[in-house]
Each structure stands twice: as structure tokens, then as C-alpha cells.
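One chain of protein is taken out of this complex; the other chains stay put.
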Amino acid sequence: MAQSEHHPGGSIGWTSVPPVARVTLSHAGQLNAISIQMWRELRRCFEEISARPGLRLAVISGQHGAFAAGADISEFSAQRMSREQVRAYHEDIIAPALRAIAHCPIPVVAAIDGACIGGGLEIACVCDLRLATDRSRFGVPINRLGFPMAPQEAAALLGLVGGATALELLLEGRLMDAEEAYDKGLVNRVVPQALFDDALDTLIRHIVAGGPAAARRNKWLIRRLMELAQGPGLTAAQKDASWDFADSQDYRRGISAFFNKTRPDFQDD
Amino acid sequence: MAQSEHHPGGSIGWTSVPPVARVTLSHAGQLNAISIQMWRELRRCFEEISARPGLRLAVISGQHGAFAAGADISEFSAQRMSREQVRAYHEDIIAPALRAIAHCPIPVVAAIDGACIGGGLEIACVCDLRLATDRSRFGVPINRLGFPMAPQEAAALLGLVGGATALELLLEGRLMDAEEAYDKGLVNRVVPQALFDDALDTLIRHIVAGGPAAARRNKWLIRRLMELAQGPGLTAAQKDASWDFADSQDYRRGISAFFNKTRPDFQDD
Partner (left out) sequence: MAQSEHHPGGSIGWTSVPPVARVTLSHAGQLNAISIQMWRELRRCFEEISARPGLRLAVISGQHGAFAAGADISEFSAQRMSREQVRAYHEDIIAPALRAIAHCPIPVVAAIDGACIGGGLEIACVCDLRLATDRSRFGVPINRLGFPMAPQEAAALLGLVGGATALELLLEGRLMDAEEAYDKGLVNRVVPQALFDDALDTLIRHIVAGGPAAARRNKWLIRRLMELAQGPGLTAAQKDASWDFADSQDYRRGISAFFNKTRPDFQDD
């Protein structure tokens, strides 16, 4: 069975040969930059996978030589400028997609070969395992665009790598190669690209060889314990302040410089 | 002074030359697989060590070329099949033994040479320091047996290595060599086997050279802060659901395949 939708703005495809579902991020010419349409399809795709009987494992990978290089920048001006747009983008579009992966009852593996940046890294963070090739690169370089990470997305990054690495990625806008990503816990394993398919097959075989109910229970248990360890969470007012940046001149300067391929001249006004 | 009990099903021995207590896991021919009797002795042993004046440090190691290769599989059919047996095994046998180590007021060091798997890894996780030889191996490959990790045991693993490594160990049933275990925070230090005794002596000397009250306070403080960071914990209903696997056919398939040395044919029914 194969279900795949194609849009000019990129698409999420998925196929399943039970017990394994394979999800593909695809946005030709854009290193699979994730459009709003793709976030919506990703959510729907994982809701379907979660409801489909007979599946024991889902694998997410990217086409076109990348995992995903971030959000689709072309949508900024029309979809991500006002405070309400920004809130809706993060809370109504991204958060439900990431939640659908995190709450998918079966294990989800990110198979990463190439750029795993911004939204791509956020997807990888909510997967249960991350296998990467040695040519992969990781980061969230949004500091150059003049906006901060959204709280729920930051919480997933923090839960995976801890505060020191989260601050390093965010404050420096740092890109890490695969070796450093392994050192800092962003990925479970790094293999040469030539061995990637074999390593992924082995990983799939090991998971599928285990009891499927035990896998679901272990995923649920570890994720539940991690949620409990996050504590009470931000207040509503603190969450709301997350969108203050949308009203700033610096945000406009950052986006504008990005499109004009110039250095942003942030004024902090 | 030496106290040691011998049983056909393995035993826990301990001796003390104050200020150091040495605890030995021993189950000949079974890589020190931990029987119910051994869990009970381990609890009693650490209750005695905790009450004994003049001790400043306890070291746990294994005989017969291993730390401990897991639980004693031969006890599955008689002791770990019904839901009530499974609950009692984890809550009344294992949990109190692990708690006796974690709450032992003096530092406890796991000296690991060889297999440190399943229950052996769980013991190592609740020790305060883990020194390992380069030939040691680590894992919790219970996915092949068709049952999930118990909540308290998973919480100790999660607290030590974080979610990514906990999920990797549980979902893949992955065995890690000593280098990978060091990379992922499962052990504090890895030394060649030929240097193991010297490295352990040095470690003991450093701990014993410090103020004993300061050591007890530091252990208590770090462990208390770690407990507080776990948050409110699972509900009673969530804990109870941990034993659902005992009623499943897949659990029976997994155990049966293990004894028959066949591949389990999990059906997820």
C-alpha cells in the first residue's frame, strides 16, 4: 500500500509493508524545507499510522539528499508575520505534527542523511531513535532570523540534549557535524553513508524482532517519565510572551535580510 | 569479617575491611544471573552495610568473569508468569534490593568486568560510580522476551543516561560495548582489563581520603535532587498497567522461544 500526495510546496509520502511504515519528507530543490502543507500532512500521516493495525515501527527519512533543512522560508511573508499568525503557526500547525510523532504508539526512527536543521531537527528530536550518516549536519540557526524558539519545540530539544547543548545551538546558531552531534547526544549512532542502508535495515530488524506490545509500552513509559520530569510547564502568560518577537522591528530586519541575502542589522529597539 | 551464603541458585557474599565493604555477585556457570534468592540477599546485605559503623564505601563486583548477565531465567516459569507473580517480583523483590543500594548512606561503586546486562545493569544504574573494563558489555535486551521494563527500574536508567539512550537500549534490545557505554554516560570510566585492579584501588583511595560525612551528604544531596527532578511519578493506575504484559500471549511466546532457543513469533494479539 502506498499513499503519497504531491504539491508544488513539497509533500509527505508514506508507504507501509507491515510491520514497517516508511514516511518520506520531500520538497524538491528546497532540501525538503517543510511547508505548512507538509506539517499538516505529517500530522495526518502519523495519525493514520497510529490507527493502522499491524504496524510495529515507522521510519522517517528525506529525499533529495537531505533530511529536512528547516521550515519553508518562502511562507514567512504571507503566513508568519503577525503575532496571531506566528502563534497559530507554532501552536496549531507545528505542535500537533510533532505531537502526532511523539505520541505515535509505535517506535519512530529518524533516518538522517544530510541537512537536519530547524524544523527537520525538531522532527528528529521527537522521534525515538536517530540514525545518521557521517555527512549529516544539525542545527537551529534561527538567531540570524531574529526570532527565538517556541516553548514546546525548545522543551523537546532540551529533553533530548540538555541545557548546555540547547543553548549552544540556539545562542550561536551553531551547525554541528555528525560526530559532534553524536558526542552531544543529538543522534544515537553515526555510520558512513555507504553503510547507511545496511545499518538502518539492522536497526529495523532488531526492533521488529522484539515484542510489539513491549515496544509500545517502553516508548510510552520513557516518554511519560520524561514528561513528568519537565515539571509544571510555563504559565499561560509566559507562553503568550513567546510571540512578542512578531511585533518587533528586528524580526522584520532578520527576515528581510535573509531574503535579500544581506547581513541583518539588528537594532534591539 | 566475612559473611557469605552459598546456594545452588547463586549467592551474594560480602566482606569488609573497614572502611571498605566488598559485595560479590556469584552464580557459577550462569554469568552471575540474579536469582530471587540473590535479590533478597542483596537487599539484606546493603541493609547490613548501611547499619554497620565504620564503613565509608561499598564496592560491588562479580565473580566468574562477569558483573551480572541478567535475571535468572530458570525462575521464569515458576515465579514470573502470573500478573500477581510479575508484580510481586518487581515491586517486592527487585525494587527493595535496588532501593537498598540507592539509599545506602555511603558511596557504592560498581566495578564492572564483563557482562552487565538486564538486572546487572539495573544494579549498576543505582550505584554512585561505575568503573568498567574495556571488555564489558551493557544492555537490557528484554524486547526479545516480549516484556517491557518495570517503571521504577526504567526511571533509574532514564535518570542515569536520559531518554535517547534508554529508548535505544529498550527498543533495539541493543548491547553496547564499553566505549559506547562511556560515550552515552552509562559508565564513568573505562580501563583496560589489565589495569582494572589498580584503577579500582585508586578510586577507592580517593573516596576514602575524603571526609566520610561529606561523602554521605553529597550522595544524599545529589540523589535527593535527582528524585525531586523526576516529578510526581506515575499514577497508581499507570503503574498497575505495567503488569498487563503478564496476561499476554506474546509474553508466553517470548519466554517459550527463549527456552527453546528459537525465534519468538510475536503476534501482537
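Letters A and B mark the chains in the order given here, with residues in each chain numbered from 1 onward.
The working rule: a residue touches a chain if its C-beta (ideal position, glycine included) is under 8 Å from a C-beta of that chain, and two chains touch if they have at least 3 such contacts.
Since we're looking at a predicted model, the values are computed, not measured.
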item: Residue of B:Glu41, B:Asp72, B:Asp113 or B:Asp128 touching the missing chain in the full complex; value: B:Asp128
item: Full-complex contact with the absent chain, from B:Ala150, B:Leu203, B:Leu234 or B:Ile255; value: B:Leu203
item: Which of A:Glu75, A:Asp134 or A:Glu168 contacts the chain that the document leaves out; value: A:Glu168
item: Residues in chain B touching the chain absent from view; value: 54, 56, 107, 128-130, 159-160, 162, 182-183, 185, 188, 203, 206-207, 209-215, 217-219, 221-226, 228-231
item: Residues from chain A at the interface with the omitted partner, ascending; value: 142-149, 151, 154-155, 158, 162-168, 170-174, 183-184, 229-234, 238, 242, 244-245, 248, 250-251, 253-254, 263-264, 266, 268
